[in-house]
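Note that one protein chain is taken out, while the other chains of the complex remain in position.
We call the chains A, B and C, going by the order they appear; numbering starts again at 1 in every chain.
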Amino acid sequence: MIGKEDMQIVSHKEIAKDIFELVLQGELTRQMTKPGQFVHVKVSETFVPLLRRPISIARISREDRTFTIIYRKSGEGTALLSSKKPGEKADIIGPLGNGFPIDSSLKGKKVLLTGGGIGVPPLYELSRQLKAIGAVPVHVLGFENIEASFYKEEFARLGDTYFSTTDGSLGVKGFVTDAISYHEIEFDSLYACGPTPMLKALETRYTEREVYLSLEERMGCGIGACFACVCHIPNDPAGYKKVCSDGPVFRAGEVVLSC
Amino acid sequence: MIGKEDMQIVSHKEIAKDIFELVLQGELTRQMTKPGQFVHVKVSETFVPLLRRPISIARISREDRTFTIIYRKSGEGTALLSSKKPGEKADIIGPLGNGFPIDSSLKGKKVLLTGGGIGVPPLYELSRQLKAIGAVPVHVLGFENIEASFYKEEFARLGDTYFSTTDGSLGVKGFVTDAISYHEIEFDSLYACGPTPMLKALETRYTEREVYLSLEERMGCGIGACFACVCHIPNDPAGYKKVCSDGPVFRAGEVVLSC
Amino acid sequence: MLNITLPGLTLKNPVMPASGCFGFGKEFSNLYDLNKLGAIMIKAATPEARFGNETPRVAETPGGMLNAIGLQNPGLSGVIQTELPRLESFDVPIIANVAGSSIEDYMEVAERISQAPNVAALELNISCPNVKTGGIAFGTDPKMAADLTEAVKRVSSVPVYVKLSPNVTSISEIAIAVEQAGADGLTMINTLLGMRLDLKTGRPVLANKTGGLSGPAIKPVAIRMIHEVSRAVSIPIIGMGGIQSAEDVLEFLYAGASAVAVGTANFVNPFICSEIIDELPEMLSKYGFSHVRECIGRSHEDAPKPDYHRA
Partner (left out) sequence: MLNITLPGLTLKNPVMPASGCFGFGKEFSNLYDLNKLGAIMIKAATPEARFGNETPRVAETPGGMLNAIGLQNPGLSGVIQTELPRLESFDVPIIANVAGSSIEDYMEVAERISQAPNVAALELNISCPNVKTGGIAFGTDPKMAADLTEAVKRVSSVPVYVKLSPNVTSISEIAIAVEQAGADGLTMINTLLGMRLDLKTGRPVLANKTGGLSGPAIKPVAIRMIHEVSRAVSIPIIGMGGIQSAEDVLEFLYAGASAVAVGTANFVNPFICSEIIDELPEMLSKYGFSHVRECIGRSHEDAPKPDYHRA
């Protein structure tokens, strides 16, 4: 069930250059189940900026009713969010969207999780849940450079973890696809989140395997009502999928990757 | 010289029901001289609300470069202002306007200072300066009720102080004019700040004495450029005075009191 | 103290979601009980299914947002067969938003959709700024607006409200024209035409280049237009444009609206209509009213109140 709550900020810190980890506590956490879902965050008390910001759920801790989001301070909205302090509240709507599919058939399977930049956060909860059901997660994470990288050890604790950076300051120089080739990584299925060009490259390359991609699109409502976030689907001009409510995770080929 | 500065909030507390005392520190204080001047306060970092809020200077302390404002939390802007904490900054423009005239001719004279509600704050610095030059300040302060009253002892320390409240919970029940009559207060000149009906009553009543009135009007710029705050002057249809830069203090009769 | 009666509409309260900002209600029905609403203005329907414009379709602006959805909808048949039946379980009048590229399109949609059992009124969308043909073109010319209204009135089985565009020199002129052509009511305002440019690329942020400006930023424009039009016509107005709170509702009623619609605010807070309805009674009392009717048109001291207000 989607809910709205003024959630308690438990901790909030900069964990890499312009990358913030925000831990929130409240009842809404009980509704969070699938990795890859996101929340819609109101970053100010006034109507400037007007719209909420979609941010993926990076970790769910149902025991203490907390969940974690990790975001990059880029524009006006995330800058405002970054100034919030522990003890204050944050107005959250969630959980939104359909996450990555996880079921017992993955037990014992090697699942490659590939993320670029701020596409990395949802992979963390995904990896935790995959490991919990007995799958074998392998991570290939791409960052701009080492300063912008985060959660390296956290991922390493869950499975083999490789890196790529644009400048070569961490791992392979290049893109995640370069790192996958360089390390000759084998896998049964592939779950990815990151910039559209990255998703497109993966989709084109691994046509034989089961591939799930998590998309980003500018959003209005986040709940499927405004039609801001639609994608085309193949072979049907009037057909569409909404990233917020039909996605953000789609099976490769389900939607046209240009949006 | 009018300046603009992000001033340090030294202290900020609620001193009566919805009445806040805010002490600010910075270089701008050096420019503040005359009682009755005001500052223009930006209450938010965004442009909501867009305009600044005019608030009178209630106390100037040039030694530690601090000054004090006292305001009532009423609408959106003052509500936002009231949430600011010591250690944070406040964007201030000032000092603005012309204050109450003070010169050595007042030495030994009995000066009645009359204020209503949020018209009281500027009288405090005025009284301090009058006392400093050897005048004898007497105060008649009007409030809604005792809960909304403030600075009673502070004024009492500077001179005789009388009160009126709408409900009679402090001093004379009624208006400041009632308190002046009741206590049969004698004075040489009268300085007043408060709601227009109060100023009008005083102006009509004390035509023989030197009377100075500090006016309020909705403002745009606060510096004389937008013409938002004009008043008519007697006997000149196109003539006008600007409350922000020609005032806010006017000699009784100088402007038409309906604005 | 909240009920209002308008042509075709018996409203429990004067608050309804605005067209295009509530889809066909499905998503919101999972969030709260839609029976609470005064009415529902559903998303525009055109004869054929439409994808609409390419993305990006929304952009933020100071205190507002631009959208260029472009009338994406499942087409008349989709709406009648799938969307409207789903809403039949609720005891809420539906106002169907009618769009198209030609008079014939509008007539086709109006005739068929007005026969759906739960459609209580039509809202003629002659003000959509985001489509190349039809839409706003009909809303900026009094003659075209009147002709279209007349044509639709002929085929509609329910009262017809005409949705006015604010992008005109004289909105009263259009309002009078459609009143004379037989409109039963007006809804206003649709969005203001706007644009935002990307600082890095220099190009418009929206794929459609221009979009419709909505949200708090446009509230003063809406208020002045409703104030003006409510004096110029005697048919009722459903007001909208930047409503975010119960206080905003009051301001629209004062201006001369008989009911209001909430648009963009549904995106910021999907529970907003429900929350506003809950707050209305207390707010009315606070300002000394015992019924919403008493607020309507209060900004016009001397304006004679239209008949339906006296009821």
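Odds and ends about this structure:
Methods note: a residue touches a chain if its C-beta (ideal position, glycine included) is under 8 Å from a C-beta of that chain, and two chains touch if they have at least 3 such contacts.
Since the structure is predicted, the reported quantities are computational estimates derived from the model, not experimental observations.
Here the missing chain is touched by one residue of B:Arg52, B:Arg65 or B:His139, and it is B:Arg52. Within chain C, the residues in touch with the undisplayed chain are 61-64, 66, 140, 167-170, 192-197, 199-200, 202-204, 209-210, 213, 215-221, 223-224, 227, 242, 247, 250-251, 254-255, 287, 295, 298-299, 301.
If you put the missing chain back, the residues of chain B touching it would be 1-2, 4, 42, 47-52, 93, 217-232, 237-240, 245, 259.
We take it that only the chains that are shown with their structure count from here on.
Inter-chain spacing, taken between the CA centroids of chain B and chain C, is 47 Å. In chain A, the residues touching two or more other chains are 47-48. For chain C, the set of residues that touch two or more other chains comprises 62-63.
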